[in-house]
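Before anything else, here's the structure in question.
Of the protein chains in this complex, one is absent; all others appear in place.
Take a look at chain A:
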Amino acid sequence: MDTAFAERRRRDLIVAFVLAAIAATVPLFVKDTYVQNMMVMTLMWGALSQSWNILSGYCGQISLGHALYFGLGAYTTALLFTKFGVLPWFGMLGGGVISALIAMALGYPCFRLRGHYFVIATIVIAEIGLLLFHNWDWAGAAMGIEIPARGDSWLKFQFPRSKLPYFYFALALACVAWFVTWWLEDSKWGYWWRAVKDNPEAAESLGVVVFNSKMGAAAVSAFLVAVGGSFYAQYVFYIDPESVMGFQFSLLMALPAVLGGIGTLWGPMLGAVILIPLTELTRSYVGGSGKGIDLIVYGGLIIAISLARPQGLIGLFSFKHFAGLFSSKRKEAVR
């Protein structure tokens, strides 16, 4: 590891810490629940996209089926809580573990697939999950599950009356997802992933190691996404198959990373900070009529950004003007 890289990593950590600290104080000044909800959503999608980015960005295995893990997290938590009274914290952990195991089980055959075959396999698998939950009576089938509100409580992890606790949990989740990415970036896996992404053939000749690193990426990525799903279930108090496992969730997870910069440390968070408030605002100002204007704006934006800046917006946020010595490391970051 060269010193420039080490320098960049240390700087990233400091910047992240400062940003998190600033974010943590924001709700003390912003009391408006609409804005608070927007911040919760931004942090949640940032965290989800950051997790998605581990498998699809760093490792290059583009998944458009991560809604499966999101849904599994949401359902595990909701089912354990409503059917057996198990606290959501255990549901969260359980959903994460289940998702990680399923991700590895699916990765076993799927990682042999290349390009579009892999992408379509991920979509199709998530779609099978969606259909199964749709027809699974015990899990509420198409009707879904309503999570009974039993008053504000950290133990039960539900707060019908306040958004603040959700905000801090979402912030913590975003920090964890970011930190895991940061940590893995310089791990053995991190280097293998870049090798797999840049030159699959050459990496493949290293054999089983590559396969294991893909499995690791899938497991970590699925685990974190499931925790996000579990959080979402507790936040909205109601889930049904379409609303937690629909294809749009897979896309929503990928979008911030794509817009911010796929396979970069900061891309997903940057993308979420831009995209999610924009989505929420267009939805509430022009989308309420069911006229579809929000879709037009949103879709147009996706086309424009993906064509204009295929490497993501992160490149625009060069740290050059903070200190000249950082300039040489952007290449590393944009990879």
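The rule is short, and it goes like this: contacts are C-beta pairs under 8 Å (C-beta built on N, C-alpha and C of every residue); 3 or more make two chains touch, one makes a residue touch a chain; residues count from 1.
Everything below uses one rule, namely that contacts and distances are computed from a predicted model.
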Pick from "Nitric oxide reductase activation protein", "Protein-arginine kinase", "Amino acid ABC transporter permease" or "AraC-like DNA-binding protein" the UniProt protein name of the chain that isn't shown here. "Amino acid ABC transporter permease"
Would you indicate which residue among A:I262, A:I276 or A:L313 is in contact with the undisplayed chain? A:I262
Among A:A4, A:V18 or A:L295, the residue in touch with the chain that has been omitted: A:L295
Residue of A:L79, A:I123, A:I145 or A:A233 in touch with the missing chain, whole complex considered: A:I123
Of the residues in chain A, which ones touch the absent chain? 62, 64, 109, 112-117, 119-121, 123-125, 127-128, 131-132, 134-135, 247, 251, 254-255, 258, 262-263, 290-304, 306-307, 310-312, 334
